[in-house]
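Of the protein chains in this complex, one is absent; all others appear in place.
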Amino acid sequence: MDLTISRLGNARIVSPLKKASDLAGRPYRFTPDDMRVVYDASVRPGEKKGPESEMSFEKAGARELIYFDPSKLKAGIVTCGGLCPGINNVIRSLVMVLHYNYGVKNIFGFRYGYEGLVAEAGHPAVDLSPEVVDGIHHDGGSFLGSSRGEQDPAVIVDTLERMGISLFFTIGGDGTLRGAQRIYDEIMNRGLKIAVICVPKTIDNDILLVERTFGFETAFSIAQQVIRAAHTEAVGYPNGIGLVRLMGRNSGYIAATAAVAEADVNCVLIPEVPFSMDGERGLISWLLKRLQRRSHAVIVVAEGAGQEVLGGGDRGKDASGNVKLGDIGLFLKKAIAEGLDKAGVKHNLKYIDPSYIIRSAPANPNDSMFCSNLAQNAIHAGVSGRTGMVVGLWHNMFTHVPIREAVSKTKVIDPDGDLWRTVLQSTGQPSRMA
Amino acid sequence: MDLTISRLGNARIVSPLKKASDLAGRPYRFTPDDMRVVYDASVRPGEKKGPESEMSFEKAGARELIYFDPSKLKAGIVTCGGLCPGINNVIRSLVMVLHYNYGVKNIFGFRYGYEGLVAEAGHPAVDLSPEVVDGIHHDGGSFLGSSRGEQDPAVIVDTLERMGISLFFTIGGDGTLRGAQRIYDEIMNRGLKIAVICVPKTIDNDILLVERTFGFETAFSIAQQVIRAAHTEAVGYPNGIGLVRLMGRNSGYIAATAAVAEADVNCVLIPEVPFSMDGERGLISWLLKRLQRRSHAVIVVAEGAGQEVLGGGDRGKDASGNVKLGDIGLFLKKAIAEGLDKAGVKHNLKYIDPSYIIRSAPANPNDSMFCSNLAQNAIHAGVSGRTGMVVGLWHNMFTHVPIREAVSKTKVIDPDGDLWRTVLQSTGQPSRMA
Amino acid sequence: MDLTISRLGNARIVSPLKKASDLAGRPYRFTPDDMRVVYDASVRPGEKKGPESEMSFEKAGARELIYFDPSKLKAGIVTCGGLCPGINNVIRSLVMVLHYNYGVKNIFGFRYGYEGLVAEAGHPAVDLSPEVVDGIHHDGGSFLGSSRGEQDPAVIVDTLERMGISLFFTIGGDGTLRGAQRIYDEIMNRGLKIAVICVPKTIDNDILLVERTFGFETAFSIAQQVIRAAHTEAVGYPNGIGLVRLMGRNSGYIAATAAVAEADVNCVLIPEVPFSMDGERGLISWLLKRLQRRSHAVIVVAEGAGQEVLGGGDRGKDASGNVKLGDIGLFLKKAIAEGLDKAGVKHNLKYIDPSYIIRSAPANPNDSMFCSNLAQNAIHAGVSGRTGMVVGLWHNMFTHVPIREAVSKTKVIDPDGDLWRTVLQSTGQPSRMA
Partner (left out) sequence: MDLTISRLGNARIVSPLKKASDLAGRPYRFTPDDMRVVYDASVRPGEKKGPESEMSFEKAGARELIYFDPSKLKAGIVTCGGLCPGINNVIRSLVMVLHYNYGVKNIFGFRYGYEGLVAEAGHPAVDLSPEVVDGIHHDGGSFLGSSRGEQDPAVIVDTLERMGISLFFTIGGDGTLRGAQRIYDEIMNRGLKIAVICVPKTIDNDILLVERTFGFETAFSIAQQVIRAAHTEAVGYPNGIGLVRLMGRNSGYIAATAAVAEADVNCVLIPEVPFSMDGERGLISWLLKRLQRRSHAVIVVAEGAGQEVLGGGDRGKDASGNVKLGDIGLFLKKAIAEGLDKAGVKHNLKYIDPSYIIRSAPANPNDSMFCSNLAQNAIHAGVSGRTGMVVGLWHNMFTHVPIREAVSKTKVIDPDGDLWRTVLQSTGQPSRMA
């Protein structure tokens, strides 16, 4: 795995942060350009380690020498894909820090995702200034709007060139990052001096090499409340079943974490751990036993779970290039009712899908802080001439990660790891349900 | 309309409230037995009024003389039908006031609705004391559990007789009230001295002759937040549409009130106001114009709205005796998408159904207070020997209403009244969409 | 008591609401000009009533004929006194309904209370339009700012005249209403055609002849949560005491209502019910017994309570003309500690004063609706030529009340009424603590 970060050229300009902090009598502690964060921070005496243990990330942070002259720099911001708590915090912080700390006065916001960089879509860019973005962090959603779907990288780079933008921030998930990589490739092919810096946005927390993504904590926090509602419904009726479908296309982090946090969940189903409906060890059989013993059950399912039981073959891909999933929530709602009816067990199933309520919420305070720090480090990286990278977190330190590596695979829950083990302990569900 | 309240006999026992308050040096102001609340409190000089203006309700409140000897009284409580914020507050207050203020020491809770009074269902009754119910008002749902469905009134009255219960409180909606009326009839037929007092529970706020029902305020308060989420989604995408389905089988109070409270809704659809999908004045046509003008829209629909556009014929009745409704939410989700596709308008529709999240929430503080007052007045009525009645609110005063009249019709929004006019003003939607 | 409302002249102009609703095919149900709401809606057969029972309020609502020509009308809005949840909702609704429903295009907001109408204070008025006020209802506080203190009515009327304002809305409490009365008197003396309409703002809910004021519900709802914190602290330590000071200068509505809603309070102290610290029936003696029995206690005190035990003589008046109160919260904190120390009882007292957190909160959904309705009725009244009045609520219907009568006395809790009795039942505190 190559964790080297591309650079547009040598950084020779003294950062405006230096002057300001020197003046204030409190010199800035810049991050040395060659400072790195080890991939593996746990050690055993005398241990033989594989090549992974030698890996390290470039450490994020302000640099003393930067590449762009901030006074002449024009920056652009785009937000793509699904909504996620904290998008507006990132936008706001990007504008605030660019404006106040680096003195960048020309900042453009592109509307409705990559569409906003394609003239024919008819969404003119908006000027972003501290006045415009002040207060937007109190609202959920994206102040700039979003959209799914690919746009021609050549057209996008044409737009960036025409507008004179040298620093381009994309806030988006997997599809967006792949798009950003194509834009970066196009820029490199043309030999342009435009930096592409990504703030990874995935409510599912599934970006490889990145410990945590913004919005995830807010998401599982709201999910926990919804699970509580499901539990209230379940205990409120004879053989009550609360079934909650949560986000998680490839990874069940939200489902698993919310379930443990609430502590009243009896079964969590995630994409990483296959299960079957029928048979002695299947879901229906487990549920029958559970109802007999306790007469209620709460089940949480991640949207990407159980694709193997859904059937229906290949569903193609959506505009973001994601594999289209069958709806496991509605499937389970129906299949559980049928299974229990077949077994002659009267029951009360209540199905809740809170996805849009969760993703459109404003960031909670901890995510707000995190978004602010991500934005700062994205700017530090961009003005230093770095490009083709995402801002990551590793061992609780901010890092630089090549887009290429970040999108190479999806981060998933390890079924033998601590999180899943905690889920098993908390729910008491069997470790294999197939 | 006959608003006379049945009584089991003459009240001749001095209320324990009298002694206690006299001792404390602050004599109780009992409600005179013949005190009433006028039906129509607005007057015009010289106005000729119809017979309705002559109507009045018996006023609720503690009576100086009561019918039952509290020291020997056994009371029972049952909760039926769908969950609703505040059920636990009512249970708790019933127990607290019976125990501490009237000295009633035998209070039984029946589990899972009327099923709990039918031995063969196998849900033994639970003893209720202050220790048991303390703190339950902080949780949503029903501490006793609930269920839908009719049970044989004869069997229920057998149970009440066998257990020696003379004061029977039912907390439930339309179906429950009709069940209570049948239980009351059975008791009367047998000549028993058992009082049946109902605390009306309908999150939809649709009980006739009752100004407000508990849980309604909590419900539309949460609904407002959900609408905000829908608005965030709608403005976040080009031609974004937020579609929220809310409770309201026969009456659109929750939808209408939440829409006005949030002030970002563009169209409210309720059972009381028919609409059509197609045609120049239909929903699709309106939506196309709205999207052209503002490129987003928020639509709120009550579950009972638009049954006329759904088709599908008679769906029969559910266990509570309610007409089964077609799912207008999923219908609109599909029909809007098809309508816009047909018109060649790309769009982003997000559908949210928060029903279970709303109904399982704990009561907000104002509903908590209200539940507490309802419970007190239910007890005052019951110990005084009244029966076959629900506790109501009229002109902001608590009243007694015969079950028979309360269930004779459903309370609905007047399409020419103030609430609906406020909706039209707030949304700007056309007053006729058909 | 004279409940006649002054009018500037005959209403001869057809309301624009009529044309719009006729066009829409849903004719407006205007409130007849002589429609009234009875003061006393409870009746006893054959009862002899005093003169009060004959009293009635003018009913609020849109009139078919209005006095002002909306197309030429200029309106002004001012907010004064302490913050209160819902001020922004009222401002927003005033602007929205004036603009969209009546077609009033010139609306001015005066900044920082009556100061904003006095040129020398240097706060220029702001233009208010739907764009400006859209979204302000999501924030607490006052969008226009507020201040305390009297200003010369002559100067204020000069400003109104100079700006050509004919419809002047004041949002404020007791002091503001008295100021509005003086402005009204000045206008009458000069024979001007300027309507003065007040939306009463008192978080304490203490306006006479008005059933409920906006912000009160939001206030006691937040207060309830704070009481819960106090309870958590109290039970967390041996002999833990949670002491919460709430708003309520002359009336203990917030303290009483929040205490009942939370149901974990052991003693409520309000201005209406005097108490003493010492003696066998005093607070300290009660507290010692309570701690011995349960080893914790939660006490809620309204800010105006116990002025008689505070001592310290006359404290003068504040800028709003309110009598300056001694700080009963800090007094009790000290006096309780001393009393218990003297009795040799180790304890842990935690004192919480959440006033500013409560009053600066945004309105909850129910208060939002209420504010919206208050604003509508204020406008209906104003355009009809009514003046010198506040918008009230009585028997759950909106009414017109002369300012003069509304400020003649303060509404207080009746120590023999239902609310206080419920407090005594809920807390178990002695009905006399003196």
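A few notes on this one:
Just so it is clear, A, B and C label the chains in written order, and each chain counts residues from 1 on its own.
Keep in mind that, in the parts below, a residue touches a chain if its C-beta (ideal position, glycine included) is under 8 Å from a C-beta of that chain, and two chains touch if they have at least 3 such contacts.
Please read all numbers here as calculations on a predicted model, not as lab measurements.
Among A:Glu217, A:Glu272, A:Glu303 or A:Glu405, only A:Glu217 touches the chain that is left out of the view. Residue C:Ala229 is the one among C:Ile13, C:Leu65, C:Met163 or C:Ala229 that touches the chain missing from this view.
Checked against the full complex, the one of A:Lys18, A:Arg36, A:Lys74 or A:Lys105 touching the unshown chain is A:Arg36.
Residues of chain A that touch the chain left out of the display are 21, 24-29, 32, 34-38, 41-45, 56, 59, 61, 92, 97, 100-101, 137, 211, 217, 220-221, 224, 257-258, 260-263, 364-366, 368-369, 372-373, 376, 395-397, 415-418, 421-422, 424-426, 428, 430-432. Residues of chain C that touch the chain left out of the display are 83, 112, 115, 121, 123, 139-142, 145-147, 226, 229-230, 232-233, 235-238, 242, 348, 350-354, 356-357, 360-361.
Convention: only the chains that are shown with their structure count from here on.
With each centre defined as the average position of its C-alpha atoms, the distance from chain A to chain B rounds to 42 Å.
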